[in-house]
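A single protein chain has been omitted from the complex, and every remaining protein chain is retained in its original position.
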Amino acid sequence: MYGNAFVDPDEWKNLKKGDMTEEDPQKLEAFQAKIDAGDKIEPADWMPKEYRRQLIRMIEQHANSELIGALPEGAWITRAPGFKRKMALVAKVQDEIGHAQLLYNAAESLGKSRVAMLNDLMTGKSKYSNVFNYPAVTWADVAVIGFLVDGAAIVNQLINSKGSYGPYCRALKRICAEEAFHLKQGHDAFVSLATGTDQQHQMLQDALDRWWKPLIHFFGPSDKASVHGEKLQRWKVKMASNDHMRNKFFDQYVPKILEVGLTIPDAELIKDESTGEWQFGDPDWDEFFRVIKGDGPCNKERLAVRNWVRENHQWVSDALLRPDRVRMVPLA
Amino acid sequence: MSTQDATRQLLFQMADDALIMGHRNSEWTGIGPTLEEDIAFSSMAQDKIGHAYQLYKILNAMGEGEMDKLAFNRNEKDFRSCHLVELPIGDYAFSLMRQFLFDTAESIRYEQLQNCSLTPLAQLAVKVKGELRYHKMHADVWIKQLANGTEESKARLQAALSELWPYALGMFEEGDWQAARKSEGLGDSESEIREKWLAAVSPKLEEWNLRVESAEAVEGGRQGYHSEFLAPLLKEMTEVFNIDPLASW
Partner (left out) sequence: MESLDPRVGRMKVDGLEAGTVSEENYWESFEVFHQKKTGTAFVHVGSLQASDHEMAMLLAKEQYGRRMTTTGLWVVKTTNVFVLEPDEMHMFSTTASKTHREAVDYKVRDKISAFKEKNKNK
């Protein structure tokens, strides 16, 4: 057959949340054995409906996050100070669009079209990482995003790149490689400000104060009570708990923040050396949920921009879509 | 005008054009028509900013100052960019058409500079060949396809061309450096480049069914008299840098 035609492009529309009925127990067992053996699941393989549904959701949200994530940093492209920062920032935001492209392709391999995913993003039906609902208020915010938000994302991506779904792993492999450049660049901008003039140092401290809670929120609430978590981990869709990843982030980045003389705006942040776990102050999970539901400082603006893109460029699609084109699921 | 000044004039003109053009094009990063095209257009913006950097580097070697200072710490009236590159981005047809007109001129300019007397500039002209080739190919493919698209895409292209044409002619503004530029082996005169440029763009515009009306060139940029758009652009571009021009960012 031609292309990924064995992927039913309409199946995703009928996937219901938590639907575990009607799965053939033999097929499920073989599927689990494959995953336990460390094999990758490819688009052609049989998979439980819930696996397909969860993966589409996860990869789609990741793709959306890259696309929307381009906006707070993109806001500073025209104002980047100096050639080095200017070119690096354009390249970085370009990479984020590139990652979105790779991730939408990976999600498409499960049957949902790019058009459908962008539609759901524009209408607010599907989500993206909450951290991007906050504004980059100053240049120092760009440095914080470039170093710490990227750092948090890398913790997430590195762990998930060991997951079970082939196309997602392949996309993540390339993404992780490119993120290494982003992190270096972000760290450099961060350190330049921290070790620069008093004014620059203060600008960075102010930005850190603004972004600390969103960074804690980035990994999500503690998933000890999560119902789905166990199944997702068994299927290697979710490779580690939220707490585990947040902890790794603290391990890697707290020392780097402190070594340049910044203060972390959380007096309760401390590592329990006996358990290896970090304790931290209440980051206000009510705010997290409020922002996710649409009440953050930039939710409306993010969607407005994506809708502007749609409207402003519709004429381009209208002019260039060939009548003989065929709808195909890409070979991710 | 002495050779040194003619050399500086040419370098500033080219560097400022590249910087402002690259800056304008970078405004599309993240909000382009498709993901793939967003990525492609962004590469071209980076190329332009990179060319500006290399040109300012040559000026730096001539004692004009640090590259960042030349780009971020000069007065508006000291810029030598043409009005064409200063205009806001408009719709995508406008940006594509501007890209086509500007890059065709740049390709011709750099091509003949490969033999110029200023060695670092001649070397740069060889280096940028590949990038400029891609920029031209990009414009050709996009405009051709849109010109064969819908009534709307054709209308937008025509509107863009009509608005841009007088500004495009302004790329070839001449001044009292012309004689010195010629006599010291700094390449073709602006009129010569314009003639080559007209010979290159006219058949393409005809192929694409796009018309130009004779117009008067919008000039002044090469003498430091700029469009209303440059000052706000520079203000935005230097907003962070000017918080502390002496700081290391």
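A and B are the chain letters, set down in written order, and residue numbers restart from 1 in every chain.
As a convention for this text, contacts are C-beta pairs under 8 Å (C-beta built on N, C-alpha and C of every residue); 3 or more make two chains touch, one makes a residue touch a chain.
The shown structure was predicted, so the numbers you read here are calculated from the model rather than taken from an experiment.
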If I consider the whole complex, including the chain that's not displayed, which of B:E37, B:E173 or B:E190 touches that chain? B:E37
Across A:D45, A:D209 or A:D243, the one contacting the chain not displayed is A:D45
Just name the one of B:G65, B:P88 or B:P203 that touches the chain not displayed here. B:P88
Contact with the hidden chain, among A:Q61, A:S113 or A:T197, goes to A:S113
Just the residue numbers, please: which parts of chain B touch the chain that's not shown? 27, 31, 34-37, 39-40, 43, 88, 134, 137-138, 141-142, 145, 236
Touching the absent chain: which residues on chain A qualify? 1-6, 44-46, 71-72, 74-75, 78-79, 98, 101-102, 105, 113-116, 118-119, 122-124, 135-137, 178, 301, 303-305, 307-308, 310-311, 314, 317, 320-322, 325-332
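The rule is short, and it goes like this: only the chains that are shown with their structure count from here on.
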In the complex, chain B residues that touch chain A: 23, 26-27, 29-36, 38-39, 42-43, 45-46, 49-50, 53, 67-68, 71-72, 91-92, 145-146, 149-150, 152-153, 156, 236-241, 243-244, 247-249
Can you check the complex and tell me which residues of chain A touch chain B? 67, 70-71, 74, 76-83, 85-87, 90-91, 93-94, 96-98, 100-101, 104, 139, 189, 192-193, 196-197, 199-200, 305, 308-309, 312-313, 315-320
